[in-house]
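The block underneath contains the structure these notes are about, expressed in structure tokens.
All protein chains but one are shown at their positions in the complex.
Read from first to last, the chains carry the letters A, B, C and D; within each, the first residue is number 1.
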Amino acid sequence: MSITERRILLHGIDREDSAAIDTYLADGGYRALEKALKEMQPSEVVAEVAKARIRGRGGAGFEAGRKWGFLPKQNEKPVYLTCNGDESEPGTFKDRHIMERRPHLLLEGCLITCYAIGARTGYIYVRGEFPHAQAALEKAIEEARERGYLGGDILGTGVSIDLFVHTGAGAYVCGEETGMLSSIEGNRGNPRLKPPFPAVEGLFRCPTIVNNVETLSNVPFVIREGAEEFLKLGTEDTPGTRIFCVSGHVERPGAYEFECGVNLKDVIEYAGGVWKGRKLKAVIPGGLSAHVLLPDEIDVACDFGSLARAGTIMGSCGVMVLDETVCMVRALQNALEFFSHESCGQCTPCREGTDWARKVVTRIEAGKGTEADVDKLYEIADNYEGMGGKTICALADAAAWPVKSYVTKFREEFLMHVRQGRCPLGG
Amino acid sequence: METKMGEANGAFPPEHLRERFDAIVARYPRRTAALIPILMAIQEEYRHIPREHIEGLAEYLGCTPAHVLGVITFYTMLSQRKRGRHHLYVCKTLSCHLRGAGEVLRALEEKLGIRADRGEVTPDGEFSLETAECLGLCEQAPCILADGIRFGDVTPETVGRIIDELKSRGA
Amino acid sequence: MPTLTIDGREITVEPGTTVIRAAEMLGIHIPRYCWHPGLSIAGNCRICQVEVVKPKLRFPCTVSCNLVASDGMEILTDSEAARKARADVMEFLLLNHPLDCPICDQAGECLLQEYSYAVGRDKSRFDEEKVHKSKRVRFSEEIVYDGERCILCTRCVRFMKEVAGEEQLAVVERGDHAEIAVAYGRELTSPYSMNIVDLCPVGALTSADFRFKSRVWFLTNVPSTCTSCARGCSITVGARWEKIQRLTPRENPDVNRWWMCDHGRLNWKYVHAPDRLGKALVKDAGRLAPADTDEAVRRAHQLVNRFVTKRGADGLFGLVSARLTNEEIFLAREYLAGVAGVKNLDVRPRTGEGDDFLITADKNPNSLGASLIGIAPEEGAVGLEGFAEAVKAGRIRGAVFFGEDVDHDPEALAALDSLEFLVVMDYHLTETARKADVVLPGVTWAEKEGTITNVDGWVSRLNRAIRPPGEARPDLSLLGGLLAAARPEEEGLDRPEAVFEALGKAVPAFAGIRYADLYSRSGRVAVKAAAAAD
Amino acid sequence: MTFWTDVFWPAIKILIILNAVLILVALLVWAERRISAFIQDRLGPNRVGPAGLLQSFADLLKFIFKEDVTPGHVNKPYFVLAPALAVMPAMIALAVVPFASTLIIADVDIGILFVFAISSLGVYGITIGGWASNNKYSLLGGIRSSAQMISYEICLGLAVIGVFMLSRTLRLQTVVEMQGDGIWLFGNHYGGFAKILDWNVFKQPLGFLIFMIAGFAETNRLPFDLPEAEQELVAGYHTEYSSMKFALFFLGEYAAMFVMSAVAVTLFLGGWTLFGLEELGWFVQLLIFLGKVLALLFFFIWVRWTLPRFRYDQLMRLGWQVFLPLGLLNIVLTGVLKLIFKV
Partner (left out) sequence: MAYKTVERPVLTTAEKLYLPAVMKGLGLTLKYFLKRKKFTRQYPEEPTVVPEGYRGLPSLVKDDEGRVKCVACSMCEWVCPPEAIRVIPGELPGDDPVEKGPKEFELDTLRCIFCGLCEEACPEEAIFLSETFEYCGRSREEMIFGKEKLLEIGGVRAEGVKKWKKEADAGFSRKGPRR
């Protein structure tokens, strides 16, 4: 079955000038903002977004509208919006596309959200490795300010909202919402203890809403077209579209926007299928932290619920395709190098456990492990995976899932390394 | 030769950056929030965070030098060791790894004669090399980010061209 | 007021109370590294795992330090799941730990040892190379840091930021290479920075002063009170071989909470100074010669008695130290004012720098006690200020100095030469004591028992931690001897508790305090003096 | 009474006997150690002098030069007196022992009574030593000793009564002489070798047995060394003693052993007589006598390293319930036999 893209967020990105405000305006841009400011009360905006059930595109899939509802009702402090553009999950590059190619879409989403939650200031946190995205957003902010969509007295409604780009400096853990808040405050990007949740006590100890770039970019569509239209897209579980970032061993890696619920197999086919006519070995469906899927497991609908039932996560929709030449031990070593390097070092299990697992898998990869090491590897991951109990943030869990799924699903390959004392694939 | 302007001399903020820093500080309700953007700006200016500026920066933002040090060492893009005029981030995470990042890195190391894991700089101070964890350019894997320029679909054969291009830009 | 159940025991707590605190109230100790009652919650060590039975969470266990008690909550602190969770964390904590307990000063009071013993594995499963970090880093003259032992609980970082007031420490690097550091070229400057040595649950931070002096299990730990300023922080004196090895703060919510200043902590060297008095001295043919202590006490009383009988008490000046205990000051007053009728009584004030936390400007530990008991010149009488002049004018012709000297005032010192007699009781031979006719060998705070009254009126106990040198005796016994010489018919007073009881009867401020209540190895030791002025 | 007969010769005799006995005691200590070693497959002292013979003299020197510790808690006069009291009786008792027909210091008519009277004083040394030490173990040792001495002295006395019933005199020389004159059983016709059968040991076997066993008890030798039982009393009465004072106790014990053996030889084993060899003169008689004594001493040592120690209650039971009746029985039997054979 062949499928087609449904480009809402990536609308018109093939055009050279897709980032320009005029292009955006020509496509009906900032109409939703105008509608929200002039025709709707903030609470109505919140209600509309809640009705659309936009599930968080950062990976956790929490509904944005519900999150906004957590803001304290009696509140004297300023409210902040922080847009999470610290897209560091390996295999994911959807937010970069939006920020670089359609910055105004994000700005409009941020502005509407700020209006809805009563924030006067919003920070868009862009990771340091995305200088182009930073530049595009800075430029877009300037343009929007010039046109009166941003700053004081927007469109003459008396509402004033400021948006700033805040740069990161290289830390995966800042993609965690509280880690990002720490980073914006000028601290080490350590995730914070929850509770208190950011909606109650976030940036600068004030109520704060944190949303992903893609999530916020969906807001203009919902406001402009109405929640009903949005709900028509995708599935009951996950309405709307999602940008699938297909990378790895496919003929045409890239970002493709489909309605949620699309079959994972079709997505890979759409990206040209496994390259060089090779056989598929494994698919990682939701960024590096997701559980790996075997070729016979990829006939699955892509929404949060279906993938969870398939034993993995939708996550950030970073689909990585691995062909038959890949050594899974080496791949796991690569993943653990990433996670141990990116652990902030706060919580003991994550700080020590990820690095221990890395050392063990490195030894297995080098052919110096024992069969007991393979079981130990699984157990280490099991021990530091706490589902919130063992660590403050989910990085440890993210680092545990690949270990557990690789070791379980490719156990033979691990044992081969041990028995042969080298990589059976000759890597 | 580099101008004296680019050298850290201890006074903070350096005159030519004061305006820029003040603007950054103005975005936030607390001065310390500007720390990371300012550090990134210093990094860009001096190709590292000069030790002499830590005290001044702390005073400028109203925090302590220890805090600044903690932040500098946390973020990988901030370096206390001076980098080359052209700094290459070579992505090594899974997507790029699958498509041959290892070979690219090796080719680069050979070409430049420096090692990435040791943070070495070419003797002429032109190039330095660093592996990066996912640059978010997975569709163009393997990829390199250098001087704010992205190079996608790199192969061991094309690294020479990249170096040439960087050289020509620097001139 | 939420009511929760911990290990089957119910407790009702204030809203917002965390489970670890609630458990503490029930006397259940939940392991902790990063959590400290005096610091903010960091929640990074993850050892304080408890099983949450109700309400059901997504996961069986979580940290109790950041778990706010809610109504109907059910917690198990020692269930199998909780122990397993703790054992896992424990294994991770010890992975890169150098396990150099034989070298480490913390051994014996190390939480790693304790919890490892409770839940840890007997053998390490870690076959890889350990991470090597910096060792022997001087955070200040007095504090040494060992990165490899550090478990990054950040108690020290938080203490410097939250209690000492300046963020002089920070975590640097990240992941498993993280460690604690001061900024380049800096060191810890806070007068309270040595508290981080006590706070450190492992051996990462050690005191240069105590470093390698003695294993802690050899120390005899005696609860006592710091006498370096009028705050009177509760402390524990660790002694071995009749020598003080270290002083550490003792938790006391009323006075010093968990802390003490570095000055107080290190200010014990004088106790072992070579010039300590080990024998009574009596002037014989113009020279001080060693004498029997009882003989010297009798001689001292003789001098006072003869003088008073001959010239009356108006020519006598009494200086009583505010560094003495309440009991000693009371007996000194009994003797001077009660027996001899001296009106010219005074203390020597000592002032210095103070701050708004623990260090007071008043450097006498018992000024309040002295003034409550009534050591002050009466109306029209001679005080310390007018002493030199009064001697010159011939108004004062004899003096008794209990535990005190006038070495700071050259004029007063010179005036001593023209006195008819001078009796000095002190623990070392001061310039003043050299001019005395009789020198009684007293002791320092570490060698005696008694109570002192701090600046806010809290009465705390001193306890004998070491033996006095030679024939030196607790000042109370010397004063008791003087009183016994004066009133042979009365029962002698030289036991501190008996004197304290008498003090309670004589001075209303001290009424109602039971001496026995004051002694405690831990917890609250101070009882507010009823009439203490704020 | 002349100087020569009453002063000079007795003095010479005393010197000879005293020195001979002291040297014998020294050798006895050496012998004890060598014999015990041999029994235990060891060598014993073999370094000082030929075959280690001078070991005891080396020990003596050591004792003399050792620090003389007198503990602070003792009753000093008695503490000093006790060791002397332990040695003196044994030495004095030697005065009436007939070493040869002419070699006897004091040939008194009541010889055996003298021996009993004097040797009984020996217990004072031990009891006073135990008491003066002011140490509970020493005191226990002393008390045990006195009880033991009193108990066994009775047996000892009863055992020899039979002998004197036969000899009709208490003079020891006569007792010796009469053990060869053949008045018992076979008359005086056989001479020479057969004379040996006339020894009292054959006439009084039960008496000899009781005498020997009581003798062990009297000299505090194993198996009856309860006063100094190392395992229970840490050496008992001489726990607190050291150097020469200790050596004196030691000397006393061995001297008493010598005296006990000498008395046994005199009373039961024919004294200085043997196969008529005694005719050859006093020196041979002396050798014969000493030879017999040494044989008995060997027996003492041999028994010590063979038998284990008795329990105290067993010791008392043995003395009062076994040997006392047996001794009485022996007297009765002797009397009956005397009546039957009309001797």
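Just so we're on the same page, contacts are C-beta pairs under 8 Å (C-beta built on N, C-alpha and C of every residue); 3 or more make two chains touch, one makes a residue touch a chain.
Note that this is a predicted model, so its numbers are computed, not measured.
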| query | Touching the left-out chain: which of C:H177, C:H263, C:R298 or C:R434? | reply | C:H177
| query | Among the options D:V21, D:I35 or D:V293, which residue touches the chain absent from this view? | reply | D:I35
| Chain not shown: contacting residue from C:K56, C:K123, C:R136 or C:R287 | C:R136
| remark: Residue list for chain D contacting the dropped chain reads 35, 37-43, 302-303, 305-307
| note | It is residues of chain C that touch the chain not shown, namely 98, 100-103, 107, 128-132, 135-136, 172-173, 175, 177, 211-215, 217-218
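Definition applied: only the chains that are shown with their structure count from here on.
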| Just how far, in Å, is the C-alpha centre of chain D from the one of chain A? | 111
| query | Which integer distance in Å separates the CA centroid of chain C from that of chain D? | reply | 76
| field | Junction residues of chain C, two or more chains touched | value | 171, 173-174
| request: Two or more other chains in contact with one residue: find those residues in chain B. | output: 63, 67, 70, 74
| request: Give every residue of chain B touching chain A within the complex, in rising order. | output: 27, 29-30, 32-37, 39-40, 43, 61, 63, 67, 70-71, 74-78, 89, 92-95, 97-99, 132-141, 145, 148, 150
| task | Can you check the complex and tell me which residues of chain B touch chain C? | result | 51, 54-55, 58, 63-70, 73-74
| What residues on chain A touch chain B, complex-wise? | 78, 87-93, 96, 127-132, 164, 166-172, 183-189, 204, 245-249, 253-255, 284, 288, 318, 320, 322, 326, 330-331, 334-335, 337-338, 341-342, 344
